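Every protein chain of the complex appears in place save one, which is left out.
Naming follows writing order (A and B), and every chain is counted from residue 1.
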Amino acid sequence: MSASTADLPTSTPAATAASQYDAIVRSGYEHGFVTEIESDTLPPGLDEGVIRAISARKGEPAFMTDWRLAAYRKWLQMPTPAWASVHHPPIDYQAISYFSAPKKKDGPKSLDEVDPVLLETYRKLGIPIEEQKALAGVAVDAVFDSVSVATTFREKLAEVGVIFCSISEALQEHPELVRQYLGSVVPATDNYYAGLNSAVFTDGTFVYVPKHTRCPMELSTYFRINTANTGQFERTLIIAEEGSYVSYLEGCTAPQRDENQLHAAVVELIALEGAEIKYSTVQNWYPGDEHGRGGIYNFVTKRGDCRGARSKISWTQVETGSAITWKYPSCILRGDDSVGEFYSVAVTKGRQQADTGTKMIHLGKNTRSTIVSKGISAQHGQQSYRGLVRIAAKAEGARNHTQCDSLLIGDKCAANTFPYIEVKNPTAKMEHEATTSKISDDQLFYCRSRGLAEEDAVSMIVNGFCKEVFNELPMEFAVEAQKLLSISLEGAVG
Amino acid sequence: MTPGKGAQGQGSPAALFQDWLPAAGRSTGQSLPWLAAQRVQARARVRELGVPSPKSEGWRYSSLSPLLEQGFRAVGEASGEAGSALDPGALQTLLIPELRSHRVVLVNGRFDAALSALGTLPRGVRIGGLRDSLARDPDALEGLLTSVAGDGSHVFTAINTASLDDGVVLLMERGALLEEPLEVIHVALPASADARGHELAPPVAHPRLLFSLGDGAQAEIIERYVGPGGGPSCTNAVVEIALGRGALLRHRRIQDEHADGFHLSGVYLSQGADSRYEGINIGLGGRWARTDLVMRFTGEHAECDLRGLYLAGDRQLLDYHLDVHHGLPHCASRENFKGILFGKGRAVFDGLVYVAPDAQKTDAAMSNRNLILSPNAEVDTKPQLEIYADDVKCSHGTTVGQIEPEMLFYLRSRGISAGLARRMLCLGFAGEIIDGLGPAALREHVTEQVGARLEQAPL
Partner (left out) sequence: MLSVKGLRANVGENEILTGLDLEVGPGEVHAIMGPNGSGKSTFAHVLSGREGYEVTSGSVQFDGHDLLELEPEERARLGLFLAFQYPVELPGVNNTYFLKAALNAIRKSRGESELDAVSFMRLMKERLKVLHLDDSLLKRPVNFGFSGGEKKRNEIFQMAMLEPRLAILDETDSGLDIDALRIVADGVNALRDPARSMIVVTHYQRLLDYIEPDHVHVLARGRIIRSGGKELALELEERGYGWIDEVAA
């Protein structure tokens, strides 16, 4: 197949003629790709043909195909980011299959075939057996019908006008909304992984909350855990109209395995006047074995746009999984009096690496932001907080408070703090505090002298350290997160 | 006016700095193979590093364009060997009257024996011009000079090494004690006309300072960067400091260049076991000033206390970079910098505390607080911690804010005008740093200067 120059959207003036030509030539030949492929899985490799095929398979409107192609052409010209404090072998983007069947036929047939270590963790977390199967990728029988659960919820949401569906469905049923907002917070040119995601994303979540509507329940991806395999390039778009409220929970505490090593999700949040979006994440992807083999690379772009006055976006994240985490959930505080929050607990142990933090871009007047970051490094864990607080010249009366604490367990780990603070307005007030410490022997001894085992004492102290963040999580999530943290740190001490 | 070089980050990077370097073979100490080798190596390093890209991490907030646009040329090339002289009367206006010191004057980086007043030096203490010292006793400097600053990644340090010609040397033997401070006055003069009345390109001077304190030696050093103004000038100083076991150095650096002054300084410190360094950096003047403080410990239980105060007003960029490397256990460092921004002033604070894997029991605390007084001022601050050891106590804190309205109100309710109240509060804010300055004459001088600067500020 080939693309004619007429297909090139005019919105990509930066793409040089040479590379366009190159892309056109390449698209016809690479990997002998043909559109007639009926199979559910595309062969590995990436070119314009693959992107057209993805778009076609999903029956997307033409604007979407063009958008993807434009993103792809930009992406080809982007350098891979080299500045994050993480290290991994180069990724071969041509070795990845960018579209695969939603159901894996080669998954384990029953729990007997699942790694006992994983099952033990499920047991400790108190996860019901049927959910364990779902999480471990075992084909689920009729007993656990997540589709019907999801349907029930969706009906309830429909009553108040909230749209909660996959982004593929949204493209079919509400293309105008997707077209209006997709890429408006994270443009395809934003960064390397966002560019890749824009070109090849296969599915994700779409939420639309109408004006003056309070979403009646916590929305969670959990409800559609088996309705769609969102795959490694997930795309989430949440729009909160004027005066609305929504709380969205992503991920779950149970460790999830995935054969895809690279995960490059993009999440865009848009809060209009007076709207509030609360976005909570618990990320527990497979971190790899003790030598760091086989873990997930989690390169995520998450950004919220407080577009309207008095809007609020709050990110809360508990990151315990993945071999490499690279994410900076950010807020653009455009509307006057808008509020951005970032609460984060990140644990790195074994050979895990995390480079995470946030950006708070204060543009509007009297905008406020709060950053609370708690990093825990154990064993050979490497962790960096990287944060930007920018107070623009017109952001009269902007406020930021940043608290950034690191806890070190063992002497092979590392904790780095790289805050960037740019202030261009005299009425701004920003405070940044950071500490790095280890669990003191005195604290451990005190707990032990009251009868607590060392491991329980560590877990208690660590949970205390993370309290401010857990307080931000929805109740049942917070309890699970605490348990998760304790389990994550088992064996990390001593 | 001197025509600008039009250096907008275009053109060959190596060529841009060519004018900064003296013609090969003109510098002093050519007969010393070790020094010649260092110069050649540094020249290669300059070519290799080139002009820092605005995208590089160390330069993201400080654009080099204003500096490169001036078309500076190395001193000898710009103004002729004898061209830059300062008459004693002019020097008087630059002195601090009550300050008693062993005084060394550098004019555009050249040691000026006539203006210097070394007085009687205690036993075990040698002070002199670098050029003289290299001529008289080069062996005393071999292995010391350039060893602390090293090769490094800082192109301006490499330029200084490649141009190494004159400066100041302080050598203190074991246990020596310098009671009165050593005062180094760096005078930057603008371009002068040549014999035929043609205006020359503005000069850049590359003074090199070496302070070596033997075990247990104690000294206080005051460095002042001043100039009468009247045209652009640039000082690119490198200071190397080696402290022996248990040595104590109080180092006060007052950057008070004139309004067209450009300033670069790299301070490299190597601290032996149990030594203590107390550095106070005051940034008042200059149009564009960047200071890099690079600290290394070579023995345990050493303490490094770095403090700073910067006042940046209209057309000023004051830029401080701290690189504190804890490579050994049981060392402590304190970094406390405060800034006041007004007019269209800009300041950058980029601090890094690095704790290596074996540097257990490191105790480090970094703080950067800023008062921003006008709508057009800007501060960019980046206090970083990089920690690879677990048994450490490290913290950093940053604030950016304006004067607390409650405080202002309190003073005004007692009858003080708003302007004076602001100045009082700013001086109070600055006092934490200024109060650490000794001797009293210097402290009073700086307080006056700060007060005067605030007086000009449109508060």
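Basically, a contact is a pair of C-beta atoms (placed from the backbone, for glycine too) under 8 Å apart; a residue touches a chain by one contact, two chains touch by 3 or more.
Note that the structure is predicted; figures quoted are calculated from it, not measured.
Looking at the complete complex, one finds that the omitted chain is in touch with A. Annotation: of A:L177, A:A393, A:L452 or A:V479, A:L452 touches the absent chain (contact as defined above). Listed here are the chain A residues that touch the chain not shown: 440-443, 445-454, 456, 460-461, 463-468.
In the analysis below, only the chains that are shown with their structure count from here on.
Taking each chain's centre as the mean of its C-alpha atoms, chain A lies 45 Å from chain B.
Chain A contributes residues 83, 391, 393, 406, 408-438 to its touches with chain B in the complex.
Residues of chain B that touch chain A in their complex: 57, 61, 341, 357, 360, 370, 372-402.
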